[in-house]
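Note that this complex is displayed minus one protein chain, with the remaining chains in position.
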Amino acid sequence: MQPFEYVAPETLPDALALLRAHGEEAKVLAGGQSLVPLLNYRLAKPHVVVDVNALPFGDIASDDGRLRLGALVRHHQLEESEVVRRRCPVLADAARCIGNVRVRTLGTVGGSLAHADPAAELPAVMTALDARLTVASARGDRHVDARDFFTGLLTTALAPDELLTAVDVPAVPAHGWAVEELSRRAGDFAVVAVVALLTVDGRGHVDDVRLAFAGVADRPVRARAAEDALRGHEPTSERLALAAAAARAALDPPSDAFVSAAYRGMVAGVLCRRALARAVTRALETR
Amino acid sequence: MADVVAAPEALRVVGRAVPRHDARDKAVAATAYAADWALPGMLHAAVLRSPYPSARIVKLDTARAAAMPGVAVVLTARDVPRNTLATDVPGQTATVGPLRATLHVLAEDRVRHQGEPVALVAAETLELARAAVEAIDVAYERTPGVFTPEAALAPGAPQVHAAGNLLAQWRIARGDVAAALAGAAVVVEGEYTTQLVDAAYLEPESGVAWIDSDGVITIRVSTQVIEHFRDVAEVLRVPQNRVRVIGTYLGGGFGGKEDVTVEVYLGLLALKTGRPVKMVWTRQESLLARAKRHPYRMRYRTGATAAGEILGQQIELLGDAGAYAYLSALVLLYSTVTAAGPYRVPSVEVQARVAYTNNPPTSAMRGFGGMQTVFAYESQMDRVARALGMDAVEIRRINALRRGDRLPVGQVIETHVALPELCERVWAALEPPTPPRAPHVRVGLGLACNLQPYGRIVWLHDWSSAWVGFEMDGSLVVRCGVPDVGGGQASSLCQIAAEVLGVSLERVSVHIADSALTPLAGTTTASRQLYMSGNAVLKASRELREQLLRVAETMLGAEAATLAMTGDLVHAPDGRTLALPDLLRECARAGVPRGHLAVYNAPAGEPVDLATGSGKVFPDYTYGAHAAEVEVDTETGVVRVLRYAAAHDVGRAINPQSVEGQIQGGAVQGLGYGCMEEVLVEDGINLTTSFATYLIPTAADVPDVEPVIVESGEGLGPFNARGIGEPPIGPPAAAVANAIADATGARLTRLPITAERVARALGRLDGTN
Partner (left out) sequence: MIARMVLNGRSRQVDVRPEHTLLETLRDTLGIFDVKEGCGEGVCGACTVLLDGRPVSSCLVLAPAVRGRAVTTLRGLERDGGLHPLQEAFVRHGAVQCGFCTPGMLLTALAFLEREPRPDREAIRAALEGNLCRCTGYTKIVDAVEAYARDRGHG
């Protein structure tokens, strides 16, 4: 690593002052699972590393079904937390898909969202959940909806002097959920991942439905057309296939050296149908 | 062949699944690998590497880097006393001519592949060394390159080396292939493509060098070949007896540490600075610049009778050597000799070529040319069987080589071939079949066999030596220059010595891999160490035993031939015993040596003309059969290997636990090769220079491998063992491909068999691009 100044502020104002002072020259260190490899390979050469781990953002709070996740909540907390499993099991399932056990020990919710890898699980989950992010700066707090937070490949609505501090996950009614993922190898970033959340009403029709993808664009993608195709309908396998086809049709996934766009799109459709089917099964079980 | 075959029940130590002596040290992390070493005043080294696959170096100014505080030295090609490493490859064909495979230590006027070393730095810290590498003022002028062997051999292609892009070619012609194919009831044609892969050992290339007393340049390094001390001496222009290589226990080698890695650079830097120097390559460097396994394109035409007898095979092989020759000509020779598989094929024509390109260089890797061809010939066997409606085991049984048969190259098979038994055993191991767990899932079974030489080519006149001797307290010492790559090379030697000399295994110490202090044993490559050094230790132990028993004879008053050595005692027929320390004291008094050096020479031969099929190329072969049960998700193309069994005839298992470990580990490497691994190179630029992009299997990607050990009692190694280091890596890719064909009817002919390729083969991507 190229030498840098290391600072570990203990209060939010101190942290924000440092970010304001150093701007682009500073890098925020949370779990470090994306930043430190860049430092090791000298691909990032910040002048200052601001270690925010001492800040009091490591708790999971629940209120009226809503969840408030501090930005420093670790992935393993999502996996193991009783309240997360009860209130929002899709988050626990998604967390289990992240990296390997060591990444889940240190990696944080805030770090994952701020890094904004388009193939990562949590950005897609938060997009599906309509989560609201709290962003702090010396100018005060502001709130950003997850759907507005991710602005492109590895880029977000965060300014250099801003820090993500919390994520609010709205109350999700008793629901069915599923995370389906295809990766090139166990534990790797998703080629495509699908997050499905839905409820089924008393008549057996789909009520609330949210679908989001990872790996199919430069940022997480909400599948509105598929949601519309499903809402208010009985979730027959034909209807799920129709919705999955609608989701696939709306996607224009990228190619890379490993996977073609055509394959990504095809897999997105298959996984979408499977995620919906599993979510429906769960929704009917918990109804 | 070993002279005496003891019945298995008579053996006490050999044949037992004993934990290896090195396992305990490794389990408590007491083993000092090459990078786990530091000396006072040690410098740290880093390499400047070319970012381009083909370019002229138009400027190389090290002044600024050399002037940085803490930088001890910056070296370029000009500073290397003799900048060329060379290997002669005898027996090359007339078309290409005798090959002198050369390599520059540091690039001179041009670079031929991305990652080629251009300059060296040694500095007080690693960070400073890396900063100095970045401070070297270097400019390149890019030149046109060639990136496939086809392009390299096309007229007018840019030349990678002055002598032309055809690096080597071999040809075998046996029988009348055209007539055989014309007369066949079925002819199957296939084209197969294998990919560039990396050895991907967990321990990157590493070492420490220092100048020892008496000016000996001492290099403690992770290598499969301590004999590279000679190469270092040549490069440094010092006498060979002034360079010492101490080989550490390796964190894996798999052929990737057969060629020179860090030792030449370390020798140079230690010599220039007079200080200890450490060099550890990053994973990125290792994946970028280390020689890899050759990608092949293979065309096969196979003809068989209606009864399934193979009549003829026409085979074309084309390999990518990358930018430097390394061992490519020999790798291609292995491919050529094994191209028709472990089968009796009356008419065979093989045309094999390997070409220079501006891709990463390719060289030795586990299987050494004996494995690309398995994918092709076993896919062909499966297609022939399907075309004839034959069972997978049956077609192999009727075509399997038998003792007395000839390989296409003309070599007579002199030992037992257990192929039918191996096939039946693995096929039975996977009974009963797993029912598909969902409607979109299909399950299938695939079988694949192989043959892999063990021991070096006979005209290389291979030999190994070992010293075995007692200390005064009756503890035993084995000295042998074998590098231990993790396969139990050293511990097997202990078992052999303990067996012959009647010593308990705990009382044996082994010193290995020191070019100054241990008798040279040759390379830990070519599945040769158990065979070669095992025989050397066996010979030394037996001769020592005779020597000692001649003394015991007098002490016990019984003829040497009637004496037994077991349980750390010499036993006379009348029940009297002699403690070893007493015997050894008597030896000392009588001036009889307590130790003995032996040299084992492998059966040697002259280079053969492959085209006339005149004779022996390898000492012997190890045979195997693997079976895979796979599950194919017909919607996504995802393939999961559900169960896997792998059988090899190892002649005799010296340590069955180590043999199982070789089989299981080789099979999983082979599965990685079959399903996952690929060094992706686009126009000479490597896109997979990290373990996040170059994927090897994790525990969650592969099933348990059920090892099946068959002991025919026939092999050229000690106690009739055969080599087992490389053979298990061969069949997995073909076994999986054949299982996918069984499950779905789709034939995958390109490695790796990724989910996308399966989906494409199943027509799931029709109508898209």
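Chains: A and B, in written order; residue numbering restarts at 1 for each.
In the analysis below, contacts are C-beta pairs under 8 Å (C-beta built on N, C-alpha and C of every residue); 3 or more make two chains touch, one makes a residue touch a chain.
On a predicted model such as this, the values are computed, not experimentally measured, just so you know.
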| item | value |
| --- | --- |
| Among B:Glu205, B:Glu263, B:Glu660 or B:Glu726, the residue in touch with the chain that has been omitted | B:Glu660 |
| Residue, one of A:Asp51, A:Asp130 or A:Asp207, that touches the chain absent here | A:Asp51 |
| Hidden partner chain, residues of chain B it touches | 17, 19-20, 22-29, 31-33, 35-36, 38, 127, 199-204, 249-252, 254, 280, 282-284, 485-488, 657-658, 660-661, 664-669, 690-692, 696, 698-702, 704-705 |
| Positions on chain A contacted by the hidden chain, ascending | 1-6, 8, 29, 32-33, 36-37, 39-41, 49, 51, 53, 76, 99-103, 105-106, 186-187 |
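Following the convention adopted for this analysis, only the chains that are shown with their structure count from here on.
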| item | value |
| --- | --- |
| Whole-Å gap separating chain A and chain B, where each centre is the average of the chain's CA atoms | 44 |
| Chain A partner contacts - residues on chain B that touch it in the complex | 127, 130-131, 134, 282, 284, 635-638, 676, 680, 682, 687, 692-693, 695, 697-701, 754-756, 759-760, 764-765, 768-769 |
| Chain B-touching residues of chain A, taken from the complex the two chains share | 1-3, 41-42, 182, 184-188, 257-260, 262-263, 265-267, 270-271 |
